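Partial complex: the chains shown occupy the same locations as in the complete assembly.
As written, the chain order gives the labels A, B and C, with residue 1 at the start of each chain.
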Amino acid sequence: MTTMIDPQDLTGASYSALLYALAGATVFLLLGVSWVERGWKLVVGLAAIAMLVGACQAYDSRAAWVAAKSVSVAYPYAGWIISMPVQVLTLFFLAGRGGKVSQALFWRLAVVSILMVLVRYLGDAKLMAPTLAFLIGVAFWLYILGELYFGQMDEAVATGGGDALRRGYFWLRIVATVGWAIYPLGSFIVSFTSAVDDGRLSLAYNLAEFVNLIAFGLAVLATAMASADNDRVAAR
Amino acid sequence: MTTMIDPQDLTGASYSALLYALAGATVFLLLGVSWVERGWKLVVGLAAIAMLVGACQAYDSRAAWVAAKSVSVAYPYAGWIISMPVQVLTLFFLAGRGGKVSQALFWRLAVVSILMVLVRYLGDAKLMAPTLAFLIGVAFWLYILGELYFGQMDEAVATGGGDALRRGYFWLRIVATVGWAIYPLGSFIVSFTSAVDDGRLSLAYNLAEFVNLIAFGLAVLATAMASADNDRVAAR
Amino acid sequence: MTTMIDPQDLTGASYSALLYALAGATVFLLLGVSWVERGWKLVVGLAAIAMLVGACQAYDSRAAWVAAKSVSVAYPYAGWIISMPVQVLTLFFLAGRGGKVSQALFWRLAVVSILMVLVRYLGDAKLMAPTLAFLIGVAFWLYILGELYFGQMDEAVATGGGDALRRGYFWLRIVATVGWAIYPLGSFIVSFTSAVDDGRLSLAYNLAEFVNLIAFGLAVLATAMASADNDRVAAR
């Protein structure tokens, strides 16, 4: 602990801010589980778990950064391999609030999202040919996006869901499309260039996590709360 | 841990006292979430999260202080960039208990309060021209005060809120005006003078946090509890 | 952590026992908040927070003791400046269960109890003339005792409270009179003599905390639970 965060160490400061934000957001979403209706508790609970995993990852990564001013790729991927599948399944159960989604889709999404993170890690850690890993990782990501845009989930939301659910699903899908684009981009940079030092990439990842984890989680809670109001109005 | 807090180390003692107070206040407000009515849970929950972030910040800052008898500006700003926007949004949702406040205002407040802390940090860390950063930071702060005094929030509270809400909003606005004045003041001192050593400024910040975080949070809880009593009386 | 608590280190052992007891009592009182009636939740919650602060203080003090076999006065006072005002306000709200107590009294008690601990600390740390600090500290304590024995709180309890509340208030006041006498006594010894080494005074403080924090907190919970039974009988 003798090594401190310097005043100008933007990466270190971003790790601290991310950790605090994720810790706060986790507690907030755990509170939120008791505010939403029975059917939404699972969805909000999963979003809270993704945030909790992100907080653990940020805690460990910050310790590594403070000690060595560099974070090995093992740190973020150990968190992403848990938090990203949890987020994908959050979307699955959220879509399920609109209409029926098949159990087979659950398993496909779970397996593909785990494999997506795994191959990216293997590529970044040079445990697998980076080009191949990059391509497979992108393919898996596209598959998930395909399911989100053209699959059962989109259908369930479009046909059975209320306005609030539709709006929430729309924005969450944007996060999964635009926000998550940073991960293959980062992979690409790590694997194929040597131009970016570790600190700047970590900083970019940390800023992205604010959108990808925290905004995502809060949007899920907002959707759950707005949906309940929606249903109440509709029931009149 | 061989370096201890000396008997006469007022700054170290103030970090400890602040940490204990914030930890206690966080747990107290989390308890309080279950004491207030459904519509107030979000408001009190947000105030609790701001306090939780403050407690994490105090914990890390104290460790830095004990180890080095100096705390880099990265420490407080990593906390403030989370806790201050959360506090501003607490006020937004609190005002929303009185009447309608627009979603656009939510986003403006969120963005401006994050930017306000960010430019202050960049200025204090000399990552940006201090004078410019100071001026922008003050401008953003004035914008928030403007919204609080002359915007939708004031209107919502003045027209739709009960006595308890009006009184609570009045005092919380005072905190945001008088209490928060220490941050640009501190920035000013750090950026333009070299007269004050780190310990005395940290001590001043710590004392200010007792008002800005803890009194703020407790006032939110008190407003929520008094509002409920108010409404009950009004409903008779 | 290579320095351990020796078998015969009574002070070290008392820090451990106090820490365990406070941790247990904190969780117990937090559980207790859900056992008592709505109006008592605030009172029991405050007592739990005082205990939580005491537990944090004991944790830090023990670490300091184990590392250096001496604890600077900054450690206990950092806890007391939070826990003692919280306890005084616990008594204020407890008395409020009997009848009306004025808001002005709330602020007087809050300010006086904070100042009481502050001047004692300044005196013990030689940051202020010890004799003056000692006298002011005693004067503040006597003021609080005066309020407890002859002020609004006593009146509210005597006129409006049930048997259980009266009995509870009686015993809690005894703690504030007899148990809290150790703090000025300790101050006196630290300031005016050099006969007692740190370990023995810390041991005495730790034993006193069992009464002043734990017995106090449990008495508050017992009063709250007995009061509810009382009211139920009276309502028949």
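Assume a residue touches a chain if its C-beta (ideal position, glycine included) is under 8 Å from a C-beta of that chain, and two chains touch if they have at least 3 such contacts.
Note that the coordinates shown come from a computational prediction; the quantities given were computed from them, not determined experimentally.
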Open item on the list: Considering just this structure file, the complete complex holds how many copies of the sequence, given 3 are shown?
Closed with: 5
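Please note the rule applied: only the chains that are shown with their structure count from here on.
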Task: Mean-CA-position distance for chain C and chain B (Å) - done: 28
Task: chain A-chain C separation of Cα centroids, rounded to whole Å - done: 45
Open item on the list: Going by the contact rule already set, what residues in chain B reach two or more other chains?
Closed with: none
Open item on the list: Using the touch definition from the top, list the residues of chain B that touch chain C in their complex.
Closed with: 1-2, 4-10, 12-14, 16-17, 19-21, 23-25, 27-28, 31-32, 35
TODO: Provide the residue numbers of chain B that touch chain A in the complex, in ascending order.
DONE: 30, 33, 38, 41-42, 45-46, 48-50, 52-53, 56-57, 60, 63-64, 67-68, 72-75, 77-79, 81-83, 86, 121, 124-127
